[in-house]
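Please see the structure below; I have some questions.
One chain of protein is taken out of this complex; the other chains stay put.
Naming follows writing order (A, B and C), and every chain is counted from residue 1.
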């Protein structure tokens, strides 16, 4: 295992310590239970926005804590949901009296832990709403399964919902907006290489030199199918096609196009993918109104990418453009 | 070779096309000769700041074009210096009458091509100054050799010098500032894995599962020595030690600490490295006044990191903090 | 041991054995999870059971309900993921069902059944969804049935452990409908479920603890 780490057991804690030191102007980091909270939390009268999940997806979620986005993030162990007591403390830390929104990616572990946390918080008199993101079209949706994974749309939802909360919208409105963003967005991802969970010490899966995985999630899990390596153009077709067909996105739609790197993919490739995506969307009459290209929701050092499309309207554009001041996303501030 | 690309010969051009489409609000991209230029260039009366070098180091340099940093960047082929005619066109595109500064990393190829370009530009009546960055302490400095490579300090110099140019400083002052930043900064890097030049199709070097290269540059070249894999703590000592001793940085110094990822290293590791660096500097009485943690000067998908320290004074801090609005670095705007 | 009252010490011994097995099987469980999940189940269970034993060894609760509350809360606050709340609930419900007045083999069987019901309520998994339920439910059923047929506690637990292991093995051909493995769709078939495997270990540890 080739990583810049010390003891695998300490990766999350030591990395958080570095993050805290690097961004002391934006956040405070509580070590135990672990959470990353806005330096000025709780903001009185503002809905608190909490998200969390396993570590290894950086900058998500700690890198999105700050003005205009998250109030607090709960990092779990690598690829492992954080725990209810941790979420409870984080919820308390950002309750400014207007309640707290939990943004939860749809994984059994996350759901179960967040459910427990919300129960505990409500017992302590804090109003909590939970919204589940489940935008991964690689997974068949069904009432009888765990449903779709929450992936790329989570980042976009956190930005947009964070802006709405900053404007003073109330908990119900913010939760409703979050559901709407989730409903309007779809994602699909692929991997060129596996990643290695530090505590496991070896790659989660093995991929041949001329193979790739299509339909992966963000936890180093294998995808829906293993296929021969293809050109960026074909890969974009394989990802964007199902994304477009699922919502479906139609000619005339205005979208935010998000090309996300999985952690080990250099920018030169991500922009090349964006170039292919732009051509494909142009051909379908879909207009890219906003874009995001970079590694924002990652799987450790995995090489690969995901493509997320979010259908926009004027309100979503305005909220996307609103100032954001976090370690991972920053504009207008 | 596992990359998100089409034909290896088209990587740079296609990626630039994607970059142009994604950041049309900030830059224009000229295809042939290739350069990335501020959307509002030339800015009349402002010194133009040009940098350039091989591609594969993204976001450097194209990602640093915009208000408060570079006016124009010339991307060469992957790891290959751009050419004089390209630099000449780029120089002309940003000459607002106050002359143009060429920021050149110290590589024979870059130096030779930039020398030719400066000659050509001067023949056309444009005032040009060139400053060479050469901050890599892994390389022995000597009059009789090609000297030290320009690496991490280049990013910091481009930001600081860009701010000074934005303030209206003249060409001589801006060049002088750039030399000062270069003189006050030192860098050393290491690799966990090699990278693969698309046109070559295979890794530039092979590293065993428990080996690393210390003292690498940014072109996938082997480093000064191959040693057994070590902990992040030891790696930071091996990088920061020589950096500190070389300037030397002394107790009481205020510095900008820059932990840079080589392209394939996830953020969780970079912040862990920053944590180690902070402790080491604390122990030496060196104060981190500013920091930058992320992948800013990369070698394609190489895993590894470099550590740069820049000694700060109040003026450098003010210029570092000044607004910058580029695809790769953005604050205060 | 006899078929009489079950002591806190015995329950602790069971947990200690389970913790040891989780440490030992850590890589194997993680490998199972790598095939159809995210490769952390062994790591999660080992981390959780270490935390459990630390807390239990620091101050062993006086009765089984208190003990199991400590165990459940330790798992919930230290494991995360799906296994944390699910195993946490298993032990919490086990403890709630135990009551303060000592535990008989029948009581133990009822506690396990309550724990399994808790897991099912929390995770909403049915049999054959390819989860820990596929090991736990047959085990609880087998232990109850054996005691009903007059088997000794040791024999009943042995039959429970057999049933759990068979249930775990039977997850191999199944297509997962719950948990992370469900994201793989058809590709989840052909691999044994990691949670069912750890659950089978849990029951086997009980059989070993109360054997002979």
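Here is the rule we use: contacts are C-beta pairs under 8 Å (C-beta built on N, C-alpha and C of every residue); 3 or more make two chains touch, one makes a residue touch a chain.
These numbers were taken from a predicted model, which means no experiment stands behind them.
*Asks:* Just list which of the chains on display the missing one touches.
*Replies:* Within the full complex, the chain not displayed touches B.
*Asks:* Looking at B:1, B:130, B:200 or B:333, which residue reaches the missing chain?
*Replies:* Spelled out, the listed residue whose C-beta touches the missing chain is B:200.
*Asks:* Taking the entire complex into account, which one of B:66, B:217 or B:304 touches the absent chain?
*Replies:* The single option touching the absent chain is B:217.
*Asks:* Using the touch definition from the top, which of B:149, B:238, B:278 or B:330 touches the missing chain?
*Replies:* With B:149, B:238, B:278 or B:330 as choices, the missing chain is touched by B:149.
*Asks:* Tell me which residue among B:39, B:112 or B:172 touches the hidden chain in the full complex.
*Replies:* B:112
*Asks:* Using the touch rule from the top, list residues of chain B that touch the missing partner.
*Replies:* Output for chain B: 33, 54, 76-86, 107-109, 112-113, 115-116, 136, 138-140, 144-146, 149, 197, 199-200, 204-205, 217, 219-222, 224-225.
Just so we're on the same page, only the chains that are shown with their structure count from here on.
*Asks:* From chain C, which chain is the farthest off, judged by mean CA positions?
*Replies:* B
*Asks:* Between chain A and chain B, what is the separation of their C-alpha centroids in Å?
*Replies:* Once rounded, the distance between the two centres reads 29 Å.
*Asks:* How big is the gap, in whole Å, between where the Cα atoms of chain A centre and where those of chain C centre?
*Replies:* Computed from C-alpha means, the inter-chain centre distance equals 32 Å.
*Asks:* How many angstrom lie between the centres of chain B and chain C, each centre taken as the mean Cα position?
*Replies:* 55
*Asks:* Could you say which residues in chain A touch two or more other chains, in rising order?
*Replies:* Answer for chain A, listing residues that touch two or more other chains: 78.
*Asks:* Multi-chain contacts in chain C: which residues touch at least two other chains?
*Replies:* none
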